[in-house]
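Okay, handing you the structure first.
Of the protein chains in this complex, all but one are displayed in their positions.
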Amino acid sequence: MDLAVDTNTIIYILAIAWATIFSFLAIKTKDVLYSAVFLVGMYVSAAWALIQIDAWFLALIYLFVNAGGVLVLIIFAAMLTRPTIDIPPTRRISLAALINSSLVVLLIAILLLISRAQLTTSFTSNFSAIIQFLFSNYGISLLILSVAVLSIYLGAIYVASEEK
Amino acid sequence: MIENYQDFQNFMYYFSPFFLLLVGSLVVSVVSLFKRFLAAKILSYIFLLFSLSITIYFMYVNVNLLFFGNLVAVDNFSLISWIALILGAIFSFASMGDDLIQKETQPLLLLSLAASLFVVSVRDLLLLFLAIETSVFPAYVLVAQFKRDYFSLEATVKFFVFGVLATLLFAYGLAVIYGAVGATSFSSINSFISSSSVNNYVNFIILGLILLLASLAIKSTLVPLHVWAIDTYQGSPTSISVFLSTTSKLTGLFSVALILVTAFRNLFDIEPFIRYLLAILALVTMILPNVAALVQKNIKRLLAYSSVAHAGYMSLVFVFPLETFPILGFYAVTYSIAKSVSFLVTKRISGEGSDSPYNNLMSLFKLDPLAATTFTVALLSLAGIPPFAGFMAKFLLFLNTAFTGNLGLALALVALIMSGISVYYYAYLIRLEVIESNNENISIFKNSEMDAFMIISIIALVILTFFPSYLYYQFPIF
Partner (left out) sequence: MNALIALIAVLPLFLIGVYGILARRHFIRIIISVEIAMSAVILTIGTFATVTSSFGEVLGVLVIIIIALEAALGLAIAIEMDRTYKSVDILEIRKLKEETQ
């Protein structure tokens, strides 16, 4: 396996490192509102990493949907529910969770590392190609997506509404 | 979007059960807005029965069609799966009481069912991901709606957390398989695995398949990822448990079977250890819930464990997909009827709540002979006792598994032994029904709608025994 490191790679890893630090802080802080703030940092650095590998379309949508939509929802929900302070998990639970999640990630890492595939990033976002995919045969995905959005509208409004 | 108008027209025609349910959910939600709940329920029945009869008609004329560049298909596999899925939903409606009808239950259930129908007819991993997520979104709400006790809340939270984990794992597996193959349709994955270029990417394919299996194992409650199911089936309203334990679970099982017999059918030759992995999964899923069910004290909890055990029997199909796949259709339909009707009787004797102690069953034969008979028939069918359809399904499945070789023989033996153990706890429940007790505080919700469905299910469970071949799967086209 050839692990040649160029400037692009270093910047990418830097961005991912920032995202990891922010996400660690978002998990570790006591107050959920603060962790929402750290989530912004995570979103921005992850989008930076996506732009670094030339997937700017994905980066854009990612920022719009998450930093624009989901984050606002999270902050609202965190302010509506009291208390916002999270009690840290007990040692036993956190150890079990750590072992489980590490097993998943280790499996992924090992199988990725021992593969003989040569993957080099070489592609830039191409708007017309994306549109071509989305509006040809895969247009059927918009049908099923509309059902999903409909069920979320019905469901979320129903769940969050007051019981009479 | 539409390159070929004729194609889209055909799609609308052959997907009419799906579109009927979508239209039905909109109509029903509008009708419930005007507080005409009974009319809404009748309308839901009409839409469900219409889509069921159209599905049976399509099966009769033997439709085999691919749409949208082989992304979506209507064939024998999807049609028989549709029958099993719609049956679960109909029984769920039948067991729904007035308190649930007056909520947003009906449109959401129809939406979830529509998405489930879509799941079994996609031939593409991306669409499979979207359809599975769409089918599970309304299910979260269905579980969450009964703001009643802490069991219900815990059911919601567990279901949601595990569902989210399943989504993430599926998305990761999808990404990895896409990275290796460069496309997500089943035909391209299959031809990639058959070609020689797979050698450099075989780790990617295996990783992707393991992640997909882990995700779908959560949906189809395979051990060790079944822990959410027990609490969720117990904590959710009983009529929603009917839906979760049949339609929702079968959606997961069908999609595992689908990807194994289409996209990854040649992977078993390249990497035999996938078969052993699936065998271990099936083995654990057969043994653990059957043992755990022996010590239960709650009917809903026992039925939940038994449904996990049945997922184990059905996952025998995953170990030898090419040999035993045809039986799965028949097994799923009989399971769907027997399991949903047993939950329906539970609803009848102990209501929607999570509290359904064994004592409620006492002297049921005297108080409500029809319910007692139905419960007995359903349990005997689940246990696999001869005159009923469950016996034929188990017999055919185990026999076909046993004839595949040494591994199959061992698995079939374990399945047989576990089936024998399961007879013990089913028989215990049946015995409770005849024990006389002066337990006066049992209130039985009798209504004629339930009576009709119970009689139909008894007849179906007897008749289906003699006609298994009508419900055999043919291999899905892709």
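Labels A and B are assigned to the chains in the order they are written; within every chain, residues are numbered from 1.
Quick note on the criterion: a residue touches a chain if its C-beta (ideal position, glycine included) is under 8 Å from a C-beta of that chain, and two chains touch if they have at least 3 such contacts.
These numbers were taken from a predicted model, which means no experiment stands behind them.
Asks: If the hidden chain were put back, which of B:M12, B:L38 or B:V164 would touch it?
Replies: B:V164
Asks: Touching residues of chain B against the unshown chain: what are they?
Replies: On the chain B side, contact with the omitted chain comes from 126, 129-130, 133, 137, 140-141, 144, 147, 149-151, 153-154, 156-157, 160-161, 163-165, 167-168, 171-172, 174-176, 178-179, 182-184.
Asks: For the chain that got dropped from the picture, name the residues of chain A it touches.
Replies: 1-6, 8-9, 12-13, 16, 19-20, 23-24, 26-27, 32, 35-36, 39, 42-43, 46, 49-50, 53-55, 57-59, 61-62, 65-66, 69-70, 73-74, 76-78, 80-82, 86-87, 89, 93-94, 96-98, 100-102, 104-105, 108-109, 112-113, 115, 117, 119-126, 129-130, 132-134, 138, 141, 145, 148-149, 152, 155-157, 159-160, 162-163
Basically, only the chains that are shown with their structure count from here on.
Asks: Can you check the complex and tell me which residues of chain B touch chain A?
Replies: 1-3, 22, 29, 67-69, 71-72, 103-104, 107-108, 111-112, 114-115, 118, 126-127, 130-131, 133-134, 137-138, 140-141, 144-145, 147, 169, 172, 179-180, 199-204, 206-207, 210-211
Asks: What does chain A use to touch chain B in their complex?
Replies: Residues 104, 107-108, 111-112, 114-119, 135-142, 144-145, 147-148, 150-152, 154-156, 158-159, 163.
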